[in-house]
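Take a look at the structure set out below.
Chains shown are a subset, placed as in the full complex.
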Amino acid sequence: MPTKKELLISPIQHIDIKQHNVVPLVDAMQSMAYSSRDLARAAAIYERMLRDQDCGVILCLAGSLISAGLKQIFVDLIRNNMVDAIVSTGANMVDQDFFEALGYRHWIADDLYRQGTEDATLRELMIDRIYDTLIDEEELRLCDDTCKVIADSLGPRPYSSREFIREMGAYLEKNGKTPAKGGVDSIILAAYEMDVPIFVPAFSDCSAGFGLVAHQHERGDKPKVSIDSVKDFYELTQLKIANPTTGLLMIGGGVPKNFAQDIVVSAEILGVDAPMHKYAIQITVADVRDGALSSSTLKEASSWGKVDTTFEQMVYSEATLALPLITGYAYHKKAHAQRKERHWARLLEPVTA
Amino acid sequence: MPTKKELLISPIQHIDIKQHNVVPLVDAMQSMAYSSRDLARAAAIYERMLRDQDCGVILCLAGSLISAGLKQIFVDLIRNNMVDAIVSTGANMVDQDFFEALGYRHWIADDLYRQGTEDATLRELMIDRIYDTLIDEEELRLCDDTCKVIADSLGPRPYSSREFIREMGAYLEKNGKTPAKGGVDSIILAAYEMDVPIFVPAFSDCSAGFGLVAHQHERGDKPKVSIDSVKDFYELTQLKIANPTTGLLMIGGGVPKNFAQDIVVSAEILGVDAPMHKYAIQITVADVRDGALSSSTLKEASSWGKVDTTFEQMVYSEATLALPLITGYAYHKKAHAQRKERHWARLLEPVTA
């Protein structure tokens, strides 16, 4: 049996779209067929939504994207003012981004390990596997613990996930987990600094959940921190109301997709006639034929009054291939150059304070 | 343009596994290949977990399953003591099951409509589409409103989704939405009556979310109902601690799969060395190669210490084909005949009261 050290030697490295001018390549894909043409159209729509001065951009993340080497893209989108709010699964934000911000890494799994025949060995070594990537489970436990530390430090009341994640950003800054102090950059830190709110509608379903369960268990009957997912929904709806023109850049489906699409209806329920999302892109490999939300087309979302169909594009591709091309295209076209900063997180403080 | 009435004429009808003895058919599949053999093995594992007197069965639901005609299966599993807890997406429980419990229906969409070219028409008619199924959006709004009515009636404090859904069951009973009074049976009602707890970890991400947002909006700064997803996680973990031997029957992936798998780790964090889920079945069409949780194998989950691999089976099939065969097999083998009722909801009342 190998040792843990022997298995965790090649770290996942995050792609840097700033280094790769993919504009000519993506332009060439415009006149091809299938996924390449769809991808080129999606890139053009993302460019268009960034150039639309009225449009707020909401990024939706599902699937294990950070562990896959896509973290730097999201950091760059935030720091270059190419995204105004994020809706994500917990794993991406906490188990993966916050985890790396604490100084830990993801590791490349050798081809043998992805077949699943060695998982008993991994179990014994306390190594967790995400398809072809490995994680040191002991480090992940430290990530859980840090979430508990943060929860313990807060006043007892219901928080939106956004509020809690903002505290995680503050924690990183306070504890020197910043590039300026030799740390690595992270989505949570960049969003904290740029006032980009991050929502995780199923927040207990991740490493933070473990920390929060431990917090609540310890508090027993005493007042404690709770996570109110309704508040998340309310806050994101407020953003839609304050900034009616919106575009969605979605990787994967799941709760983030549904949640972000739903705010159009939610605004209506609060008595505000908000327009459908004007732009929408989804990168996915899910198949429409099982009827699940993750794979449902953006056309279908238009029947629900959630997404306009003039500028919508599904891209059928695994995200590590498509996302660097789509975001790199918009970045190198400088679509964000004239874009005003929105600081949406500041809009929400009066709501929550 | 057709009228709404012309489009909503053929209702979805729920399959009744009690009427179809599929045992010989599934037995024949045991010695075939591919999905049929996997399905037969999954059916045998479900039978085995029901015959294991120590085993608590957790049902996980993702994807639009109720609207697809699978509701009666879940009702039958509850009423026949074949499931002890449910973890679900909100859409299945609220937008679809509770919606039908209120007296509304889902409708078959003609082949033309699933192509997405008629969604503008549907939008105008206030008809929502789920692939090949249609919903009257005005009825869905009434479902949202009912959730608000329930929220308004509750004392202001953080609730687990389980607690709130239990109140929905009480509402159905109180308002005569029961078979005894001419209503239709429902998952929420059956679970209420049989003390089967239902967890929806991303509870605001559905019709209930709309009702709750309206509730919180109306309350403004006054005390209000909130939904604490940490509490859900804590409660489900308590069930695992109280009943260490567990089996998972999962349809689709997403949050419900992750959430239910995670309770093994959560128990450990609370200081209890709970065993991995002893049995696990997942029906899915998701492809493992994109690395997402929904498609991750149960072997992979074993590297995380969540699922034992002796009795695990992935079934690669769209659920409307596989689920009637798997559950029908266990039902007609009378695997549940000697099974003791668990009434897990009662276990949780001291926790939450």
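We just call them A and B in the order they show up, numbering each chain from 1.
The criterion applied here is as follows: a residue touches a chain if its C-beta (ideal position, glycine included) is under 8 Å from a C-beta of that chain, and two chains touch if they have at least 3 such contacts.
Note that the structure is predicted; figures quoted are calculated from it, not measured.
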Total copies in the full complex, given that 2 are placed here: 4
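Everything that follows uses one rule, which is that only the chains that are shown with their structure count from here on.
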Distance between chain centroids, defined by C-alpha means - chain A, chain B (Å): 26
Contacting residues of chain A [partner chain B, same complex]: 62-64, 67-68, 89, 91, 116-117, 119-120, 122-123, 127-133, 137, 144, 158, 201-205, 209-210, 212-217, 225-234, 237, 252, 254-255, 258-259, 262, 265-266, 269-270, 285-294, 296-297, 299-300, 302-305, 309, 318-319
